[in-house]
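Excluded from the complex is one protein chain; the other protein chains are retained at their positions.
Order as written gives the chain letters A and B; numbering starts at 1 within each chain.
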Amino acid sequence: MGALEDITDKVNALKYKSGLSRSHMRLATYKGRIYALPFTAEASVLFYNVTLFRRAGLDPKRPPRTWEDVEDYARKIRALGGDYYGYVFAGASAGYNAFTFMPYIWASGGDVLNSKGVPTFDSPVITQALTFYRRMWEADLIPKLAQTDQGTNSGPAFASGKIGIYPSGAFFIPTLSSAKNFEWDVTPIPGKTGGYASFAGGDEIAIPKASKHKAEAWEFIQWATGEEAQTVLARKGIVPIRTDLYKSIYEPLNPKYKALAQAMLEGRTPYSTVYNALFNDNNGPWIKMIQDAVFRGDIQGAQRAAQQRAMAITAGS
Amino acid sequence: MAPAREVATRERIGSQSVSSSWRWRRSVEGILYVLPATVLIGLFFFIPLGMTFWMSLYDWPILGARRFTGLANYGRALGDPNFLHAVYFTCVYTLVITPILIVVGFALAMLVKGHRRGVGLFRTLYFLPVPIGFASASYLWVWLVQPDAGPLGRILQLLGLVQQPPQWLAGTTSALAVVIAMVTWKTSGMQMILLMSGMHSIPTELEEAARVDGASGRQVFWLVTLPLLRPTLALVLVFSVAGSLLAFDQFYIITGGGPSNSTITAVYWIYHTAFINFQLGYAAALSILLMVVLALVSFVQLRLIHRSVEL
Partner (left out) sequence: MKVMPLKTRHQATLAWWVVCILLAVLFLLPLYLMVTQAFKSPAEAAAIPPTLWPHSWSLDSFRRMGGEVASINISQHILNSLYVSLATVGAVVLVSTLGGYSFARLNFPGKGVWFFGLLVTFMIPFQAIITPLYLVMRALHLQNSLVGLALVYITYQLPFGLYLMRNAFGTIPREIPEAALLDGCSTLSSLTRVMLPIALPGVVTTALFAFFAAWNDFFAALILVTDQDRMTLPVTLSILQSGQFGTIDWGVLQAGVVVSAIPCVLLFLVLQRYYVSGLLSGALK
């Protein structure tokens, strides 16, 4: 923490302080002082193939609102036969699953870390979430490529029009826009019996303590979080971090952005100093738990082992 | 190979003796010339080597204060399932790939050791993958075995051998097979050359004499050629085992340690411990253990070589 400049007072003076993305702000705050501001945002949502929904007899205006919905819709789309699959995800990427699987857990009242930052990998909600994915895998609703995909194959698979549902973020939209042969839409990631959640990602911007141009840097940060800059970012497909401006600069750009804005408002991020080692490491406990539970079927064992490792990592030993 | 023995007391150039101050100057010169090498090796090898021992006695995070813990890291290592699995997997990998490399290298050597027309061309062709780096070869093969975008699956499909391109990297055994295939492709040319050079150093008279004595081709091979090849075989063995025990690049790049961390090797785990989990002290202890294993294996191998040479 000695690396960044404390900008608490400057931020408090901002008129739009309350409009800044909550989860970004939480991550930028340490012991009550603020060290960074949100810059770009990313929220996870479910993408779904409207064309395939219609073909499978599903109403595209009624996207999945519960886990049962997701499974049910996936089954119906898989029933179209051939190489049409109901659901896809990148099963070998830790970061991707932090982004897209955690919201299922959050929306159902669970979490991966408790309020003190201690891992809760063996909690019952996670068991249920893993079981949900495992059932879909066992029922062959997910293509085999998911097992080894580190994030680069499931997107194109969805973009090829063969998959019903795929969780991802706003950054995926440019890729989708070049796939013209089907209609798609987005919906928030649902909880087990309703509700929704999202993973708030993106970037923060801060001033290094050693900087010799602090005043200029602050001016830039102010500008970067201002309406003009955030509008430019929005036009490029990047979710703005000014939640107070969603209705004015973001949603009008594209009707689909409404869901993304909604997701961003509910966006959460785990708060932990060992986040990378836990959730971003492709050899770490988070992804190993998902892989062992979903693809190998030993859900309890996977959770236990993951919790052990996560505890060891958090304890710093 | 021992250095030629030098006369230490008096040096002669031509027929003149030389003074001791001249000798002293030459000594200084000699030391001066080896100084750069000594400094570099001292600084970047011996010092880190010593540090490894020292660091292993500490709980040493990459950022932050270190804490003396004595032999605790070693105790932890011996009970650490991840490390033990990594060592186990590394041994499995070594045990599986070593005979494959030797057999393939041997077969290639037999093919190209003659003097037929074209033999030089084939020697070069089989050796071609050798100078490529392990990393480059891994990037090549990780693409080759991709189930949708990779050509190998497509070729098998077109040949009618499979319906769908296989998900080679989805299972531990098949992922290991991919790595073994890559390493075989990349290094058997080298075993070939080494074994071939060994074969060439066997005087043909011995083989001919055996044949004249009535030995069949097969008997000549097993009773004359092979025993004389033992030193070369031993050499190939030592190189290949050492390299396999230290494998990293190919597993990091092709399998990413997966599926589900099942193809993580010892060096991979040490890297992960030190630079992803930021535990330098523990990583140092693991490194020491790795060196012990290496030393043991080398020792055993050298013993076997000595015994075989005596036979």
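Following the convention adopted for this analysis, contacts are C-beta pairs under 8 Å (C-beta built on N, C-alpha and C of every residue); 3 or more make two chains touch, one makes a residue touch a chain.
Because the structure is predicted, anything quoted here is derived from the model rather than measured.
For the chain left out of this panel, the touching residue among A:G151, A:G191 or A:G267 is A:G151. Interface note for the absent chain: among B:L71, B:I132, B:L206 or B:L296, the touching residue is B:I132.
Checked against the full complex, the candidates B:I41, B:L84, B:V103 or B:L206 give a single residue touching the omitted chain, namely B:I41.
On the side of subunit B, touch with the chain left out of the figure occurs at residues 1, 3-4, 6, 8, 11, 13-14, 23, 26-31, 33-34, 36-38, 40-41, 43-45, 47-49, 51-52, 55, 108, 111-112, 116, 118, 122, 124-137, 139-144, 146, 148-151, 154-155, 157-158, 165, 185, 189-190, 193-194, 197, 208, 211, 235, 239, 242, 246, 248-249, 252-253, 267, 270-271, 274-275, 280, 283-284, 287-288, 290-291, 294-295, 298.
The rule is short, and it goes like this: only the chains that are shown with their structure count from here on.
A separation of 43 Å divides the Cα centre of subunit A from that of subunit B.
The touching residues of subunit A, when paired with subunit B in their complex, are 92, 144-145, 147-148, 150, 153, 276-277, 281-284, 288, 291-292, 295-296, 309, 313, 316-317.
By the touch criterion given at the top, residues 59, 61, 82, 147-148, 167, 169-170, 256-261, 264, 272, 276-279 of subunit B touch subunit A in their complex.
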